[in-house]
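Removed from the display is one protein chain of the complex; every other protein chain stays in position.
Labels A and B are assigned to the chains in the order they are written; within every chain, residues are numbered from 1.
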Amino acid sequence: MHDTRHLDSQAQPSYRVESRGHHGASDLLEVSMGPQHPSTHGVFRMDVVLDGERVVKLKPVFGYLHRNHEKIAENTTYLASMPYTDRLDYLCSLTNNWAYALAVEKLAGLQPPERAEYIRVITAELTRLTNHICLIGFLLQDMGASGTPLMYAFRERENILDLFESLTGARMMCNYMRFGGCRVDLPPGWLEQTSQVLDRFPKFLEEFDRLISGNEILIARTQGVGVLPRDLAIQSSATGPVLRASGVNYDIRKVDKYGIYDRFSFRVPLGEHGDVYDRYMVRVLEMHESLGILKKAIQDIPPGPIVDPKAKIRGFRPKAGEAYGRIEGPKGELGFYLISDGSPNPYRYRVRPPSLINLTALEDMCLGQTIADAVIILGSIDIVLGEVDR
Amino acid sequence: MLGTGLIKGMAETARNFAGSFFQEDRLTTVQYPEERIPTKEAARSFPFLVFDGDDAAKGLRCVSCQICEKECPPQCIYIVKDTTKKPDYMGKLQFQPKIFDIDVSVCMSCQICVEVCPFDAIKMNVEYEMSRFGRFEDLLIHKQQLAKPNEYFHKIHPTDAAEVDARLAAEKLKAEAKAKADAEAKVKAAAAAAAAAAAAATATPATGAAPKPKPATPAAPAAPASVDQPAKPAVTTPPAPSTP
Partner (left out) sequence: MESTEQIVARINAAIPTAKAVLVPNEAPSGQTSILVATDLGRKVALWLRDDAQLRLDYLSNATGVDWPELVTKQKVKKKKVVDGVEKEVEEVVESRRPPYLEAVYHLYSMELKHGPVVLRLRTGNRSDAVTLPSLTPVWRGAELQEREIYDLYGIQFEGHPDLRRLLMWEEFVDHPMRKDYVEPDDYEYEPTPHDEVLTKAKTHYEMGQPAASPK
């Protein structure tokens, strides 16, 4: 029979699968999807119990990419943790940097200057564009549109990664934010290049729409699949596009107004049904809104210094205390909780990973769906294992 | 009609396929390794050490202060100080590294070593084709391979190199000006001491109760113990010159 050791844990008899007596032998098939699987977005395992093709039970298993980031941070300085935050959610390194810098600025009482805030908004919205591009590409890849929408999307992403490279030096692991501002100023001509990329972007979105958004296969496979009801979404602490697709209007850029987001007027797209199609469309619409924010930020950016004069690179010792800083990352609420005891290393450094917490309701969304839908539902939650496991 | 979405999608694909023969931006594949995309100026791959002039041993800017070793997040730099000192670009004697190893398989190209170096000695290279066969020994880069001339730095990061050169030249000018001012002050102090000694020899009978001259300050080691700080005019003897 199947080896159930990996499903059984000594402490939890309630997890044991029960066989359906009236059919004689058990009909249920236990499958371990992953950790090496092209559609699980990284090293992620799901123990699914199937009745035919329908999912009866689903338990996600994490920990394959655990790199004890939080313990490393307790043994190194605050600045040295900044390159490690790039590698948490490796697709959106600049928003990770901003969240960490925000938490440290709350802890130490630093205030970044105007120009740095504008640069942060520009890079964060560009990161949101790259992340949503990745999602729409990978989701369609999971559905079986083998590669075409993915490569169209990645063609645009290359332009944005080139912008990151000329600004920060690296395409993905940017290590750009510092406590109290940014590391280097914008090179000459960068804003013009960004404007050119943004002028081409709506054309790409239209092309992508024509390519896939009206596609009947997409609509049949995603509408009504993986519904996350509104109350369950709030209860399971889902955040980001997953929450907004279920109809809850909670965008941290509007609620906390961190940085200078109160100067930009943008809409927050909400979904009605909470299914996979809503999560996909919410992200496409968020890309449209990000374009508006970017255009205004590029127009309004003032000259000036880019780092708080009180900030120190070496010998940075914030006073004892704690702070929780959070931003609206492309995947949800990314928060950092820091406790300092006056030494150069943090006493407690905690990452609040949106990908992990959005997975709380995965089983509820997948029950009763087919196994193929389970793959799509996982894809629509948009997880990155670097963040789930840290 | 059922299927219009599919047909529109396929029309889009056909448009892209046909367009890739005519339009630049639709053909996005670069035939690596025959073609290579040039790296951006700000790109970074792994660190290297800068030396001025032609001789790597004599012109190396690194004074082995070990700040980059301490601040490196994955601790991939290994430095051993040399006991003999060598003069730097301003002529001052500084330490130098006997061993300077970077483990490139550990380095995560975060650029923190470049940010914290006070001497502009370590900068980021842009070379990315560094595959080797040996897993440990070949990816451990020693000082001789890390040291590259300042001209190479100018070639890969022109704006940065120009700014560093300008700054170092300005500091050198400032140091030279200060050294010149100190030397001039010393000469004047020596002259003042000679004049004071001559005047004291002639005026000693009359000024027996004259206030005793103050002891010498470190700024005028050669002058006899009869002159104040060069900046203050001497108070006792009339012929004492007023300093500039």
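Please note the rule applied: a contact is a pair of C-beta atoms (placed from the backbone, for glycine too) under 8 Å apart; a residue touches a chain by one contact, two chains touch by 3 or more.
Computed from a prediction, not measured in an experiment: that's the story for all the values here.
Across the entire complex, contacts from the unshown chain go to A, B. Residue A:235 is the one among A:36, A:195 or A:235 that touches the chain missing from this view.
Annotation: of B:57, B:80 or B:187, B:80 touches the absent chain (contact as defined above). Against the chain not displayed here, subunit B makes contact via residues 69, 75-78, 80, 99, 101-103, 106, 136-137, 140, 142. Contacts to the hidden chain, counted on subunit A, fall at residues 9, 11-12, 14-15, 62-63, 66, 68, 70-71, 106-109, 232, 234-238, 248, 250, 255, 318-326, 333, 335, 337, 339-340, 348, 350, 352, 356-357, 359-361, 389.
We adopt the following convention: only the chains that are shown with their structure count from here on.
For this pair, subunit A with subunit B, the centres built from the Cα atoms lie 40 Å apart. Within the complex, the subunit A residues that touch subunit B are 76-77, 79-84, 148, 152, 155, 158, 162, 165-170, 173, 175, 183-184, 187, 207, 210-219, 313-314.
In the complex of the two chains, the subunit B residues touching subunit A come out as 2-6, 8-9, 11-13, 16, 28, 39-44, 67, 71-73, 108-112, 115-116, 124, 159.
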